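Yeah, one chain of the complex is gone here, protein chain that is, but the others are all in their spots.
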Amino acid sequence: MLQQLAPILVLIAIVVIFAVVAIFLTSLSGPKKNPSAAKQMPYECGVPGISVKTTKFPVKFYLTAILFILFDIEVIFLYPWAIVYTDLLKKSPFIFIEMVIFMVILTFGLFYVWMGQALDWD
Amino acid sequence: MTIDDILFHAFAFVAVISALLVIFNKNPVYSALFLALCMSVLGAMFFTLNAYFVAVAQITVYAGAVMVLFVMVVMLFDLKRESEEILKFSPVTTAKVLAAALLCGFLVGTSWLGVTAVKDHLAGQVAPGTLSADLEKPIDGKIPKSIISLSAEDSDESTIKATPEEARELLNKMGGNPNPDEDLTAAEDAKLVEKATATESKGEPIEEFGSTVTLSRALFSKFVFAFEAVSALLLVAIVGAVALARSKGGTHHVG
Amino acid sequence: MATVMHVGLNHYLVLSALLFSIGVLGVLLRKNAIVILMSIELMLNAVNLDFVAFSKYSGNIDGQAMVFFVMTIAAAEAAVGLAIAVAVFKRFKEVNISYFEKLKG
Partner (left out) sequence: MSGWAKLWIGTDMGNGLLEIIVNTIKIALIFFAVVSTVPLLVWVERRGSAFMQNRLGPNRVGPLGLLQLAADAVKFIFKEPFVPDAADKVLYFMAPAMCLLPAMLTFAAIPLSTPFTVMGHTFKMQVADINVGIIYIFAVASLGVYGILAAGWSSANKYSLLGALRASSQMISYEVAMGLSIIGILMKYKTFDLTKMIWAQTGPFNFIWQGHIIQPLSWLPNWGIFFQPLAFILFFTAGFAETNRLPFDLPEGEAELVAGYHTEYGGFKFNMFFMGEYGHMMTSSALITILFFGGYALPWSGGGPVQVQEFWMSHSSWLSQVIPLATGEAASVLAMLTHLICFSIKMGFFLFVYIWVRWTLPRFRYDQLMDLGWKTMLPWSLANLGATTALLFFARYNPL
């Protein structure tokens, strides 16, 4: 049950306590807050800031994330397959054939993405 | 009260609170982050349920991939905090909340009553593969390794005989047999008996329930069709996502 | 009280029911398409919890195997759903669910 989780929970507690205490203490130890209008502005390499945020970002960023999700699922299915592959192979080639089919279909997807220039950054 | 109980309640509390914050937070960035928290906590809960690989897969796929996409999209859009109240008083909102509460009540009621009914019904007659009679106690089945491992090469002479039905049932339960309903030949039956009994007599190292090997064997034998269907689904999703992302945006025209 | 606090299958089912209902409530209440997608993910997660709990309490591994398929569907849904949401955002500069009514084939 929880045997393996217990030390992780203790570690999480230690790291969180460390982070909170460190940030809190260093905020006390530093010099008094001395805000000025220029200091509180977003950093723009010294020139006066024009806009707070930009909203124009390439579509590529989230297209990458979408492709990542789909290939991540593929990898998640490959992990359990990998550890039983050689054992099940002794009995029948079935385990080999099913993964070949799976991978061929998904490699076709990768091929489509590639040909559709979805992986190109310009 | 054991630590498992305490942890369940702690995890459940965090999960429900973060789930509520997902839908009642006006800032979508926080919604997405709270959902990631909720999913990670559920992953930890799977860990306590002996589903180790499922737990890490849950964190990898949901918290590590799906929610990252959500967070990225929300940050890219730079959606402002919604000015509109989420829970403003109106007949429609009241009806919505009541509907959800009713659904919740039904689900809780059926599951609570259902489990109790099954428990009463099964009291005294435990059948393998069905819900255990005492549902307060999970089946921490210690399964003999060579029953799971079909490739166990050596099978010593046996002293205790298991019936073919029992052996097959055990195999089916573990998903070790690719075709549970297929009629086995007499020779195969004999082999199964041999394997099942050899284990009992030898007292081999045992494998814990929910181990990744057991899961993989089920996944790639019993669920092979679903597994192949997954590849088709992923292919369609890849094509769809790329086609949509490359489109110039929008639907046809503002109405 | 002792029996209520002692965790059994019931507790997991109730927790799952709560999470599922919260997801439903999110779909009903929110206008933001992305938050609605998140609520759907929450509902799928609640189902996953059921699968794993049943798997543990019945000693049958099939429940855990099913989680993988639910996960795949959730991921595919998120990928395509967000791609649609982005397309709508590019057009209307907002992801209010009411804009989806203007979709045409």
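Observations, loosely collected:
As written, the chain order gives the labels A, B and C, with residue 1 at the start of each chain.
In this text, a contact is a pair of C-beta atoms (placed from the backbone, for glycine too) under 8 Å apart; a residue touches a chain by one contact, two chains touch by 3 or more.
Just so we're clear, the structure is a prediction, and the values are computed from it rather than from any experiment.
Although it is not drawn here, the omitted chain touches the following shown chains in the complete assembly: A, B.
The residue from B:Val29, B:Ile86 or B:Ala99 that touches the chain not shown here is B:Val29.
Taking the complete complex into account, B:Thr60 is the one of B:Thr60, B:Ser111 or B:Ser231 that touches the chain left out.
By the touch criterion stated above, the residues of chain A touching the omitted chain are 2-8, 10-12, 14-16, 18-20, 22-23, 25-27, 29-35, 39-43, 45, 51-54, 57, 60-61, 64-65, 67-68, 71-72, 75, 78-79, 82-87, 89-90, 93, 96, 99-100, 103, 107, 110, 114, 119-122.
Residues touching the missing chain, restricted to chain B, are 2-3, 6, 29-30, 33, 36, 40, 43, 52-53, 55-57, 59-60, 63-65, 68, 71-72, 75-76, 211-212 (touch as defined at the top).
The working rule: only the chains that are shown with their structure count from here on.
If touching chains are joined by edges, the resulting network of the protein chains shown connects every chain directly with every other. Distance between chain B and chain C, defined via averaged C-alpha coordinates, is recorded as 13 Å. Computed centre separation for the pair chain A/chain C is 21 angstrom, with centres defined by C-alpha atoms.
Residue positions of chain B touching 2 or more other chains, listed in rising order: 4, 49-50, 53, 57, 61, 65-66, 69, 73, 77, 215, 219, 230, 234, 237, 241, 245. Shared interface positions of chain C, defined as residues touching 2 or more other chains, are 68, 71-72, 75-76, 78-79, 82-83, 86.
Only residues 2, 5-26, 28-32, 34-35, 37-39, 41-42, 45, 48-49, 52-53, 55-62, 64-65, 67-69, 71-76, 78-80, 82-92, 95, 102-104 of chain C touch chain B when the two sit together in their complex.
Residues 1, 4-5, 8-9, 12, 15-16, 19-20, 22-23, 28, 31-32, 35, 38-39, 42, 45-46, 49-51, 53-54, 57-58, 61-62, 65-67, 69-70, 73-74, 77, 79, 82, 84, 86-87, 93, 96-97, 99-101, 103-104, 107-108, 111-112, 115-116, 128-132, 135-139, 141, 173-175, 209-210, 214-215, 218-219, 222-223, 226, 230, 233-234, 236-237, 240-241, 244-245, 247-255 of chain B are the ones that touch chain C when the two sit in their complex. For chain A in complex with chain C, the residues that touch the partner chain are 59, 62, 66, 69-70, 72-73, 76-77.
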